[in-house]
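Some chains omitted; the rest stay in position.
In this document, chain identifiers A, B, C and D correspond to the written order of the chains, with residue numbering beginning at 1 in each.
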Amino acid sequence: MTVFDLPAVRALVEAALAEDVGRGDLTTQLTVPPELPGRAAIVAKQEGVLAGAPLVDMVFAALGAPVRVTHHVEDGSTFTLGATLMSLDGRAADLLIGERTALNFLQQLSGVATLTRRYVDALQGTKARVIDTRKTTPGLRVLEKYAVRKGGGRNHRFGLDDGILIKDNHIAAAGGIAAAVRAARRGAPHTAAIEVECVTLEQVDEALASAADAILLDNMSVEQIAAAVRRIGLCAVIEASGGVSLTTIRAIADTGVDLISVGALTHSAPAIDLSMKIEA
Amino acid sequence: MTVFDLPAVRALVEAALAEDVGRGDLTTQLTVPPELPGRAAIVAKQEGVLAGAPLVDMVFAALGAPVRVTHHVEDGSTFTLGATLMSLDGRAADLLIGERTALNFLQQLSGVATLTRRYVDALQGTKARVIDTRKTTPGLRVLEKYAVRKGGGRNHRFGLDDGILIKDNHIAAAGGIAAAVRAARRGAPHTAAIEVECVTLEQVDEALASAADAILLDNMSVEQIAAAVRRIGLCAVIEASGGVSLTTIRAIADTGVDLISVGALTHSAPAIDLSMKIEA
Amino acid sequence: MTVFDLPAVRALVEAALAEDVGRGDLTTQLTVPPELPGRAAIVAKQEGVLAGAPLVDMVFAALGAPVRVTHHVEDGSTFTLGATLMSLDGRAADLLIGERTALNFLQQLSGVATLTRRYVDALQGTKARVIDTRKTTPGLRVLEKYAVRKGGGRNHRFGLDDGILIKDNHIAAAGGIAAAVRAARRGAPHTAAIEVECVTLEQVDEALASAADAILLDNMSVEQIAAAVRRIGLCAVIEASGGVSLTTIRAIADTGVDLISVGALTHSAPAIDLSMKIEA
Amino acid sequence: MTVFDLPAVRALVEAALAEDVGRGDLTTQLTVPPELPGRAAIVAKQEGVLAGAPLVDMVFAALGAPVRVTHHVEDGSTFTLGATLMSLDGRAADLLIGERTALNFLQQLSGVATLTRRYVDALQGTKARVIDTRKTTPGLRVLEKYAVRKGGGRNHRFGLDDGILIKDNHIAAAGGIAAAVRAARRGAPHTAAIEVECVTLEQVDEALASAADAILLDNMSVEQIAAAVRRIGLCAVIEASGGVSLTTIRAIADTGVDLISVGALTHSAPAIDLSMKIEA
């Protein structure tokens, strides 16, 4: 069982097809003989890291189309301009109907994996790991987080329910960091670790005193981060976030943080240009 | 009735909440008193064009959360860095639970509207209109096409079922442009116009001879486009596509084409940075 | 991929079974041994044109019933009284459980195809084509429009979103035919043709002047239609509608219109009488 | 709680809207100002019996459209040509978008109620009641059976799970009428009555001997029916079916049967012609 077997992913594939195919492909139905065989290749028009290849199989399956997909590159691998990522055999009409939906998935997820890989490469030689955020495209979270993994990144929590992240408003409402951590520890499943978001070194001290499992240093300068890292030592997992870019991430990593979270991985990765060449 | 009343949009809002909220917001449930009132503001951290504001209301409604949203900027309007886009009144816990889902929608769609506006501005003074493509994020097509309209762009067909676009594979399967157009004209509802994708001037001539309603000039040089425009005159709507960027679009428009389609509007628009400030 | 692969059609098959089978077939479960093999034939009790045969396979598949269906007549073909349309092999219990749902689909859609064929035959030798309307049975539109095609008719637009049809209220709200057509032309995808509904010859002139792609002559007398056809010539597709019956359609066709739309094809076609003979 | 509150009915209303509205009403969005108020009347273009009026409210509610519907005729009442069945107040655009879906429901269900009423009238003065069958339009069963009731008819069982009807194949598989009835009596909830379909008087005798609660006389001549009625007396409910028409039903009723089932009520009722007059 993989991420592609999740009901939400199957439902998304069907929704994506529904919005493209609607009541049927008028053009293809009227111009292409239904049983005409066809072959196709998905070709890279720029280099990148692949993610989402199994979705191509799923798109054609959801169409009720007997298309055989042969994968030449697997998710997580890099490809060069001009590479053939996969070959497809089936009816020409089916290939034409599923083409755009399949490519839309592949282009977006490979975009995420490719951008992630660039961040991962920028951290080479440091102990820091790049992680994603909850700033994902509505409806695509588990897929985009999968693409982050395929790019070499690591995942932050998947949602509001699978981890504790205490932010400024929680702290204010609970009456301070100590009270908030205590409430969380008392009420949450013991399988959930507790992270506290801090914007000052004083807060870091409070979070340490409350025995938080992880500390998120938000929007701090590199100097502040370095100071925080010294105070925390091994007493908590250290995450840095806020305004991280490919030009700034290395300096942040060099402070010794464990994790650097980057929203852009999922909310601003440009699509990778791919095309499907069909021989009708 | 607006795009936001479509069942697919309501379902997407619910899916987006489901993937973020999961079985409930552990942190908020444990640290924020359920009835504590709260106010919040959605603030722009960069300038842009707004799109998707009604989704914020929908997100909180889907949560069963009595949040009142006061809109200060409406969809399609520009905003500057620091602008307050909307104010929210409700329970602090509800604001915290819906925050990320609401922002994810707003950031992505405003990104599309903002990028579209830049293309539209680049065409100022020409008769050409920028239009979108089917290269949209899976599940978000009607919303992204709405954002294109709010950015000042115009929509191409919404799917495979609401228009005829005859491409190379259709032409090959049907036995030529004339045969393909004839088959389409005979079988399609008379409310569907017929467009033919051409990559050579010879194909343009064939498309004209077959009385196509529109001609798509794909991946042609500016010179080729200009030549095609001269041949077509007023006999068909003229669309240009392929590798269009902000630096090349003006020259294409100056050839006299009617429409220029740009996939990047929807597949590569970076998110606009917005944040929700909550006063618990 | 065919109309039967559309998610809405699969969902309808399941809904139809759900409403008939409910919590299970009490009678069959209690009187028929579950593994008893059975053969069945679907037999015509009157002549007609078949439509919907693949739904029979779908009904049994949705039941999880391993029934093999051998088709002797294909959709769009005529059959005579007594003809065996298909043979079914499976478990007797499954055949009994799926029988009514399968027949209900087949009877209704064959009714539509059969009535359409009568209209098509009435137009023999004219250039006019009979087309359907949006007056379809709730939930069955794509199937009934498919049945119209199998009867030899042609489809009007499928819904409010895949074509422009400007009617009296649109004209009034927009401030006249010219204004309405202009607004539609400016805002609609260029793949949508524009049709204007006219009830007077003056309106026909206005629609022509506004360069509408098609003109719908609604509820006009044959004389008025003939006059309109003379004015329009080849400048627009001409559709006639309103009170068309098998006795009046020929005279309308003889005026030279291109299309004649008939609501009765889908809203008042009587079911074709079919029965399933099961040899338990 | 009424039939209109059933989840399946709400789902059908949404499916019906989805198939008509699709991605939105292009024409109305482009030609009608969104806030323009409108009034409309649903008017009868022929006489009949109304059924389905609450669905009009549901259609507009499902559109998210604030339309107020004032009902002038209630379900089950007769109306004459030209009668105004209901008045609607709202936005003109909403009225135009929901018009066709609302009318499609109303026309079909009023067709069923009207045809049923004619059968009911034909039985005036006899003790026989006209009942429907499971030969209903896929997806519309509970609504069509509701329309039958509004026409004055009575319902047979709603599906395979809410009653026992032993037919020829069940008899054969179970090893005779006595064995089939015994198996059903032993296994079915005691709230389910047991009916046996008989085509000969010998079978009627067997059914009586097995203490069936009801006997269905299928495709018998009026003479046979009369003979069966004499044998059965008050020992079982007596239903007649098969080839019943408005011209034959009276003679069947005069034999003294309790119930006469007529498939045509639901599978072949022509739509009642209704129109919505909108004042934009």
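Here is the rule we go by: a contact is a pair of C-beta atoms (placed from the backbone, for glycine too) under 8 Å apart; a residue touches a chain by one contact, two chains touch by 3 or more.
It should be emphasised that the depicted structure is a prediction, and the values quoted were computed from it without experimental measurement.
Oligomeric state of the entire complex in this file, given as copies of the one sequence with 4 shown: 6.
Simple rule for what comes next: only the chains that are shown with their structure count from here on.
For chain D, the chain whose average C-alpha position is most distant is A.
Interface chain C/chain D: over half of the residue numbers present appear on both copies, so the contact uses mostly the same residues.
Here the spacing of chain A and chain B, counted between their Cα centres, is 22 Å. Averaging C-alpha coordinates per chain places the centre of chain B 45 Å away from that of chain D. Multi-chain contact residues of chain C (touching two or more other chains) are listed as 142, 158-159, 161-165, 187, 192.
Touching chain B in their complex are the following residues of chain A: 8, 11-13, 15-16, 18-33, 36, 38, 92, 96-97, 100-101, 103-105, 107-108, 111, 134-142, 158-167, 169-174, 180, 183-184, 186-188, 192, 263-264, 267-268, 270-271, 278, 280.
Residues of chain A that touch chain C in their complex: 14, 17-18, 21-25, 34, 63-65, 93-94, 97. Remark: chain B residues 131, 154-158, 161-165, 187, 189-193, 195, 213-214, 237, 239, 258-259 touch chain C in the complex.
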